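So the structure is just underneath, and the comments pick up after that.
A single protein chain has been omitted; all remaining protein chains appear in their positions.
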Amino acid sequence: MSGQNIFDKLQNIDRKVFYWVLFITLCVPFMFPLALPIKVVKNTSDLYDGVTGANIEPGDIALINFGYGVSAWSECAPGIAVCTKALFREGARIVFMGSHYDVELTYNKLRSDAAADFAGKTYGEDYVFLGYFTGGESAIAQLATDAWTVYPEDHFRTKVSDIPLMKDFHGWEDIALVLSSDTGDVGSYFLRQWQGAHGTLLAEIGIAMNGSTDYPYYLAGNYFGLSIGSRGGAELEVLIGEPGEATTSMDSINASHILIVIAVILANVGYIVQRRKA
Amino acid sequence: MVFAITGIVTVLMFVEYFFFPQDWIVASTVRNWSVIILNISLGLGAVRLIMQHVMGTQRRRENWQFSALFLVAFVIMLFTGLAGYLSTGVATSNSVYNWLFNHVYTALGATTYAITGFYIFSAAYRAFRARNVDASLMLIAGCFVILSNAPVGEVIWSGIPAIGEWFRFVGQVPGMRVFGIVGALGTIAYGFRALLGKERGFYAGGAED
Partner (left out) sequence: MAIIVTGRVMTFILLILTFAAMYYYMNLGKKGKIFKIRTLPAIQAIPEAVGRAAEMGQPVMWTPGIAGGLNDATQGPQTLAAISILEYVTEECVKAGVKIAALCPLPDALPLVEETMRTAYTAQGKPEEFNDEFIRFFSGQSAYMTGTLGYLQRERPASTILVGGFYYEAVIIAEGGNTIGAMQIGGTNNTHQMPFLVATCDYMLLAEELYAAGAAISGNPDALGSIKGEDMIKFLIVAITGVGFLLGAAGITFIADLLGM
């Protein structure tokens, strides 16, 4: 360490220092919000238009897949909440299902985030929660052709034959659109087995990490809309006019993004100066 | 035997996809079987886990206390879940199970996900160095894309979102398309080699040479 000048140190800042600085940087905006304006991008506005426009008529059934767990709530839950509210306000009926083992927690969170909209709806007639499924892409393919074999009961162990909404849902032909929100590949299962095979309208509400992978499918028209990460959730909250958790988290995202750029610049200043000296 | 089953299942799936506009009962049945087999494998993993930690505890290996703790947690979750399931038909009806799941397991899971941000930060700090022209271009593009993803980018300079979008449309999206296409071809080629018995991984080291 002795003999290291400032430029050496800039290249080799201990990661513990960074982690502390990042932690503090993420916390400060919650205490002193910046509330910067959020510009809505086309992929998000297409998603919102898709769930509120001509794609959905009163009485249509929409399928919402919770492919994310508690760890991804901050990125996916706000977008799902906005879309659920929008679909209910259009008079659509919604089938909720999940491919993540803590799907019940996610469903309960959605019930709490969209409490006012759920209050006016009747379980079994306006919405149903089918619960967790296993089987991956095989199960999604089977869901498209015979949903009752994948879900003989809902999450609360009521036979689907006793649920009024489920009498109208047997396969892909009965679904107006699918919204998949996931941290992994379940969206791509729907892409292949529903959108690709049957042309069902499909949109993705995904985490930021998957944004670059999902974007080509949106540009190709496979997804009618795409919400990317917390920013997408914040944009959807702007569109519906109800700021929520995603909007609150934007300040921390701003701070962390700036910090990464500053750190990279500092490292490169040190690197370039040292290289010139050598 | 594995070879024959692989071949038959492949042909069934092909035939269904290309020749049947609706579900074909034979392929559908095979898919159901695959779901059942997958669920059985979950039990296999649980058995291995128990064996691993029981042996670790019995032999007092290093950190055996954590193996013992694991076994205690396993038994608690198993029996509380079963108790809920047996009494009401829903595993999550037991209050102890729910409390442990909601306040311990999911909280810890969310915490480990949060670590991702910190690790990406340190990885970016270490990886984004202008070592050569390519790395410099990647660095510049990366900075613009990072800032364009946050609302603050537009506040700093109104051109940042436009440049970031340009990098995304011209660089990122075509690149992802390329990887998607070649990856798909690679998957097809791998599957074809596996069908012909040429892939060792598929046959656990027992492939034809």
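Labels for the chains are A and B, by order of writing; each one numbers its residues from 1.
Everything below uses one rule, namely that a contact is a pair of C-beta atoms (placed from the backbone, for glycine too) under 8 Å apart; a residue touches a chain by one contact, two chains touch by 3 or more.
None of the values given here were measured: they were computed from a predicted structure.
S.K.: May I ask you to name the displayed chains that the omitted chain touches in the full complex?
M.R.: Output: missing chain touches A, B.
S.K.: Which residue among B:Leu78, B:Ala123, B:Leu137 or B:Ile156 touches the omitted chain?
M.R.: B:Ala123
S.K.: With respect to the chain omitted from the figure, which of B:Gly7, B:Gly109 or B:Gly171 is a touching residue?
M.R.: Checking each option in B:Gly7, B:Gly109 or B:Gly171, the one touching the absent chain turns out to be B:Gly109.
S.K.: Consider the whole complex, including the chain that is not shown, and state which of A:Val21, A:Leu36, A:Met209 or A:Ile272 touches that chain.
M.R.: Only one listed residue reaches the unshown chain, and that is A:Met209.
S.K.: Specify the residue from the set B:Leu12, B:Leu38 or B:Ala68 that touches the hidden chain.
M.R.: Answering carefully, the residue with contact to the hidden chain is B:Leu38.
S.K.: Under the stated touch rule, tell me which residues of subunit A contact the chain that is not displayed.
M.R.: Listed in rising order, the touching residues are 15, 71, 135-138, 183-185, 188, 192, 207, 209-210, 212-213.
S.K.: On subunit B, what residues meet the omitted chain?
M.R.: Spelled out for subunit B, the touching residues are 17-21, 34-35, 37-38, 41-46, 48-49, 52, 55, 63, 108-109, 112-113, 115-116, 119-120, 122-124, 126-128, 176, 179-194, 196, 198-202, 204-206, 209.
One rule holds for everything that comes next: only the chains that are shown with their structure count from here on.
S.K.: In whole angstrom, how far does the Cα centroid of subunit A sit from the Cα centroid of subunit B?
M.R.: Subunit A and subunit B have C-alpha centres separated by 17 Å.
S.K.: Given the complex with subunit A, which residues does subunit B contribute to the contact?
M.R.: Listed in rising order, the residues are 17, 22-23, 28, 31-32, 34-35, 38-39, 42, 89-90, 92, 101-102, 106-107, 109-110, 112-114, 117-118, 121-122, 124-126, 128-131, 139, 142-143, 146-147, 149-155, 161, 168, 172-173, 176-177, 180.
S.K.: Quick check on the complex: what are the subunit A residues that touch subunit B?
M.R.: 13, 15, 18-19, 22-23, 34, 36-39, 69-73, 102, 104-105, 134-136, 138-139, 141-142, 145-146, 149, 155-157, 197, 208, 212-213, 215-216, 219, 229, 231, 250, 253-254, 256-261, 263-265, 267-268, 271-272
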